[in-house]
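With one protein chain withheld, the remaining protein chains of the complex are depicted in position.
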Amino acid sequence: MREAHPGLPDFDYVRPADLEEASRFLAQNPQTARPFMGGTDTFVRLRDGFWKETRYLVDVKNLDGRSEITFDPQKGLTVGAAVSMNQVVANPRVGSHYSLLAQAAHRVASYQLRTRATLVGNVCNASPAGDTLGACLLFGGVLRVHGVEGFRDEPLASFFQGPGRTALKPGDIVTAIRFPLPVPGSVGHYEKLGRNLLSDLAIVGVTVLGHPDSSTASGYRFHLALASVGPVPVVLPDLLTQAPVTPEALEEAAGQAMESCHPIDDVRGSARYRKLMVRNLSRRALTRVWEGLQSGYRGE
Amino acid sequence: MDTVETTTPRPHQENAAPRPVGESVTRLDAHEKVTGEAVFADDLQFGPNMLYARIKRSPHPHARILKIDASQALALPGVKTVVTGQSTPGFIGLYLKDRHIFCTDRARFVGDPVAGVAAVTEEIAERALDLIHVEYEVLPPVLDPEDGVRPDAELLHPELGSYEVANFIFPQPGTNIPNLFKIRKGDVDQALSEAAAVVHHTFRVPHVQHVPIEPHVAIAKVDERGRVTLWGSSQSPFAQRNLIASALGISQADLEVVAPYVGGGFGCKAGVSMEALAVAIAMQVRGRPVKLRLTREEEFYTTFVRQGLVAHFTMACDAEGNLTAMDNKFYWDGGAYAEYGVNMTRGAGYSSSGPYDVPNVRTDSFCVYTNHPVGGPMRGFGQPEMQCGLEQCINHLALEIGMDPMDFRRRNCVKEGSNLVTGMKMHATGIGECIEKAAEAIGWGHKDPPSAPHKRRGKGIAAMWKAPAMSPNAGSSAWIEMSEDGKCTLGLGGQELGQGTFTVMAQMAAATLGIPYDWVRIASPVDTKYSPYEWQTVASRLTWSMGNAVVAAAKDARRQILELVARSWEETPEDLDIVNGNVISAKSGRSSSLKGLVVYGLAKPGDQGWIGGPILGRGSFMPTYVTGLDPETGQGQRAVVHYTTGAQAVEVEVDLETGRVQVLRGASAFDMGKAINPDLVNVQMEGGLVQGISTALFECLQLKDGVVRNPSFVDYRIATSADAPRDMQSIIVEVPQDDGPFGARGVGEHSMVPTMPAIANAIHDALGIHPGAPPFTAEKVYLAMVDAGLVK
Partner (left out) sequence: MAHHKISVTVNGSVESVDVPSNMTLLTMLREKLGLTGTKNGCTAGECGACTVFLNGEPVNSCLVLAVECDGAEVRTVESLARNGQLDPIQQSVIDHNAVQCGFCTPGVLISARALLDRNPDPTEEEIRDALVGNLCRCTGYIRILDAVKDAARVGAAPGTGGSR
């Protein structure tokens, strides 16, 4: 049973002067110190009585350069760690080159929550239900991480290790997430099924990104990621490359998605329903992307 | 003092109601609510002397309490007291006194209060809870009402036979049944054997929560003499005064309850839920205010729930489509303590035919103790749960004999003079009109194409009825005090929960007195020390009952004013009237403003002294005509004061790929006798419809082994701005109530009674599948489609 407290438990708020100080402090207090950005996951977890050992909350959002979105036509997109979901949604560069990311970010919670919730926080929180994880993975996101030994890159492909568990070590602070330029002509779609129409956590989330590809027999390549159906996001890369893309082929790929996941029962839905929805929503998302690829649709 | 004569119902006056009755005037409380000035209980300021309370709760659904050791908690700096059941030995309960304020020997649900702490901060109080050590002997729990009635079931209240109980509740000592209500009318077996069609269904309706956005909060202070003041978010300040005072063995006159605006109640703030805890703790720290506010999580699992119901229906009709028999068994999951559950059991019993004329009815309605949260009243008071199944059976039966479900309802619905299940005669009612108008509003009989190939559409309708379920003699009172300039202050004890009662009362007072609406102020917050008595703000009874008291008070004030002026003008009161705040004479044409005379009286001619004095109007109302019902047959003269009736019709679209049901439009038609403020009635109908949609599609308190698994808004979903249908039509039907003010009867709760079955029937229309018990979640509907072979 959830035994939530009326307020937040005791901790000290720490605001380091720079990244070095922040990493050092976090590394020196590995059990008791936590970095936070928007705090939307952090405060809720603390109040719910998880993370009982936390003594310090380290505010890492006001360190230099954390709050910008930059786009380089050669290299791609960089989203600073302190960039909020709403900023991601509203950014014109994101909208024109990575609209799938904006679409997924828009499906997180409510507007006022998205003022504070960050893209990087969503990734670092590593919830299987995280709405943006699929888009970040399919766009080939790489985290820029500052640790006690300085900067390094962490590709998302090997980042998620379990619910709430990631490749980050004590002292690590993500400063940004970078995405290479998407393959020209890419089309994406995020299909989220919640209990009510908007704002619920996903019972199932299906992210699809597809693009033309002259090297495949079908002339296309599709990638698919699933949320809420396993301890970490499930990724099915390189779908629909062999035979021509037909409704039957789309159906088959959707079936493949269903077979690839092993969801559990929880308060939001049963494993049985989840599996069926993975198939149906994968079909829906793949079809949307397929239609988009044929008509120039770029995702909404 | 004027009282409304009620033993013989008055004929309703057909002439148009005086202004502003019947007008959609602006809510009295709107301005302060949009500026943030409106004060709710948590907003009251008590200064640094205030202590904060937190409650140690049972983690077990059923356990004997062997030992409580609070010594460590008491040693924590900042902790001022720890209270356990030892200091509150008295019993508390509305209809059946079966509960202690804190558990004494047993805990009966997960969340049952075992100890309370007061400390200088909420954090310290919270920390102290971990330092209270309770030893339990875990007992086998009862987790299903049908299990609870088995002869070998674990007894949750072995002392049931010794509890104090109201005379219309029938506990069965030696069982887990705190009330059994029976109806025996006609010969059900005979009728079933002769029927042209019979349907039988069982529904397991889950628990849901009320979910007001304002959580419960109470602040109590006890002075050195033991006199208590309680501030709280409350639908029932007077019932709290009475119940808490008697549990503590103090005089009602020494307990003052102050109740500011309520941020939504829907029943969960009726009676006594957590307020007595604050009082019991404050008793130990005299002179200091003690504040207890529930977290949202506690709101979900420790306060009153809408109880679960297992309902078995057998229903029959003849070849012409006349209902001939109903055979019902209801098992209400009353929870750990009887509280309101016993009366919902009764209400479901005496309304168990639904709004239909059925010659043969047999009903057994059991309230069953379980180790679940306590069943409380929730908007509809048992009727949404009961009629959810009943109205699906009606639909099924109609289809079974090939009749349109709307025609079937119109044919069978109660009419004036119908012989109801209890033997009571039905009063005039507009239910037939409600059914027709609701159906017509959604284009009944016409099937629109779905919005996409993977969707299906359907239409459904359900009718309803509901009587105010209350003590038979629940009373109301009111006063009106005039101010120097002729405006007035209206004293009342009913609560403004958002339903608009202050506005409607001001309208009735203004209309009766003859002054403009904006001359009326409400004496708020309701305070039992200064406000006139009101039983409780429940049962949709205020417009009718408190309205009668307000009208009586206004008549009393008006009479005093007219007599005064008549004496001064040497005319008769009958020739005088008050119009728009002026006394006028039809005979002499004289006119005078109320200014001055309503407080200072009038000078006699020639400076020869004065007549009159401050005007104070008083009025009260109590129904005196409700009679008892036979415990074996449920038969009696008059079971209830009246029934409000109505119907809802909805159109839904079902997504065949996900199972998601979307309500595209809904029409509500209710007969509230007279709409005192039509737009306030409309917003009750809209709000009720959406709350009904929410319970139909999303809501379920997920109880597993007595533990609520979804005690938060993240896990317990309610309808959001995205889920409300754009197309909601509200239809007002007015067949006057003979004993209601201006012909009015209540309508607040009714608007969510038929929603669940209307949606279920629409789903059936769309898919041909009976969806059964709510919630009709996407998952439930999809899996039902899979099982029916409709989809893979």
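Each chain carries a letter (A and B) given by its place in the written order, and its residues are counted from 1.
By definition in this document, contacts are C-beta pairs under 8 Å (C-beta built on N, C-alpha and C of every residue); 3 or more make two chains touch, one makes a residue touch a chain.
Predicted model, so just to flag it, every value in this text is computed and none were measured.
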Left-out chain, listing which of the shown chains it touches: A, B
Option touching the unshown chain, where A:74, A:112, A:214 or A:295 are the choices: A:112
Of B:405, B:500 or B:525, the one touching the omitted chain in the full complex: B:500
Residue in contact with the excluded chain [from B:214, B:527, B:671 or B:765]: B:214
Of A:27, A:198 or A:267, the residue in touch with the unshown chain: A:198
Missing-partner contacts on subunit A, residue numbers: 4, 6-13, 38-40, 43-44, 47, 57, 59, 86, 109-113, 115-116, 198-199
Contacts of subunit B with the absent chain, listed as residue ranges: 24, 26-27, 29-31, 33-40, 42-43, 45, 210-215, 261-266, 295-296, 497-500, 679-680, 682-683, 686-691, 712-714, 718-726, 728
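Rule of thumb we're sticking to: only the chains that are shown with their structure count from here on.
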Subunit B - residues contacting subunit A, complex: 54, 59, 110, 122-123, 126, 293, 295-297, 301, 657-658, 660, 662, 697-698, 702, 707-712, 714-715, 717, 719-720, 722-723, 777-779, 782-783, 786, 792
For the subunit A and subunit B complex, residues of the former touching the latter: 1-7, 9-10, 193, 195-201, 203, 267-270, 272-273, 276-277, 280-281, 283-284
